[in-house]
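A single protein chain has been removed from this complex, and every other one stays in its place.
Moving on to chain A:
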Amino acid sequence: MPLFMDIAHDSVNKVHEELCGDNVEVRINDESVIVVLADGLGSGVKANILATMTSTIAATMLEEKMGIMDVLETLEATLPKCQVRKLAYSTFTIVQVFRNRTAYILEFDNPPLVYIRDGEIIELDRKPIQFQEKSVFETTIEIEKDDIMAFFSDGVIHAGIGNFLNFGWQWEEASDYLLARTYENKNAKEISMALIDTCYNLYGEEPGDDTTVVVIRAEERKYLTIFSGPPLDMSKDAEVKRLLDKARGKKIVCGGTAGNIVSREYGEEIEIDLSTISERVPPVGYMKSVDLVTEGVLTIRETVRLLNEYKKNNVGHEIFKEKNGASMLADYLINKCTTIDIIMGNSINPDHQNPDFPEELSTKWRITQELIDLLRSFNKEVNIIYV
């Protein structure tokens, strides 16, 4: 079974710049996961274009199975030359992890990738290849469960120069910082956010360079199945039970009517925990064959709101700890699974279409789509099964 790659990246721009001169390109397909971090020379528009071109060209060519020398030659021939420095230049780090757990790492002038295994930073067996009279380093390694790869633009190791630290933050310190975060059992997003926040603070909130970090964490896949919304065709209710029976991992039912169907098909009562009721969200329920039953549209809407806030870093981990349906659902989705199967019915509650009702009731389908997009942005694998 291929490992799941939990990937996250964060950036801060050089002070007063609207565009980031670093760019991260992520490609996920059936064969491999490709992540490219490019840091364009200079800052602003020019750097942004260099970085975007470099990362996009590299990711696209690797995705199309071109050899690494072809990629390097294409970059050399395509990148515009910097007028000031007469160089076509963007540093980059490429990581490609194949299904068979082989990871291929290519590094060109970015700070060395930090590879963490079993709570230690391990030395990579880097082999040099020549490109633009410079050395590009190539590494092939068998990836293991819980390995963490972190790589960053030089903005990270320059953080604090001339401000809080005379010579900035050294690679050793940045990598020790990352290592310490992994002991806290954080996910990729939390690690990358922590590092970026620290750099931003070291810069005194005025970064002297574009600063970007990418974190990749190899995990065992954890599954979650959500049944949301009854089938349009009522005769298919039994089909839902069959799907739930063979579903992988934890099971959640989102929707009152959906809950009633599951309760009937399994012949089990739903016990509603009234203490979880709140002004915004109806309470959750429990039944033997599934892990959680929540109400549908209001709960999903609130979950989307919470996750948007979490994504923008406006709120922290506390949003997963509240005792209400939306918080519990968010916790399952973000912290307890890598892969989500959504069994989605297209039935519409006719009462919800009543024009006297608030609009929010008639939009379950749309809000579910929004949730799916959001989950994908958190790097979750989402499969939809229509019934």
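One rule holds in what follows: a residue touches a chain if its C-beta (ideal position, glycine included) is under 8 Å from a C-beta of that chain, and two chains touch if they have at least 3 such contacts; residues count from 1.
We adopt the following convention: contacts and distances are computed from a predicted model.
S.K.: Out of "Amino acid/amide ABC transporter ATP-binding protein 2, HAAT family", "YcnI family protein", "(2Fe-2S) ferredoxin domain-containing protein" or "Sulfite reductase hemoprotein subunit", which one is the UniProt protein name for the chain not included here?
M.R.: "(2Fe-2S) ferredoxin domain-containing protein"
S.K.: Could you tell which one of A:33, A:202 or A:270 touches the chain left off the display?
M.R.: Of the listed residues, the one touching the omitted chain is A:270.
S.K.: Any idea which of A:56, A:139 or A:278 touches the chain not displayed?
M.R.: A:278
S.K.: Touching the absent chain in the whole complex: find that residue among A:298, A:319 or A:342.
M.R.: Counting the whole complex, the residue in contact with the absent chain is A:298.
S.K.: From the list A:74, A:139 or A:257, which touches the chain that is not on show?
M.R.: Counting the whole complex, the residue in contact with the absent chain is A:257.
S.K.: Spell out the interface residues on chain A facing the chain that's missing from view.
M.R.: These residues of chain A touch the chain that is not shown: 255-257, 259-260, 270, 272-274, 277-279, 281-283, 285, 293, 295-298, 349, 351-352, 354, 357-358, 360-361.
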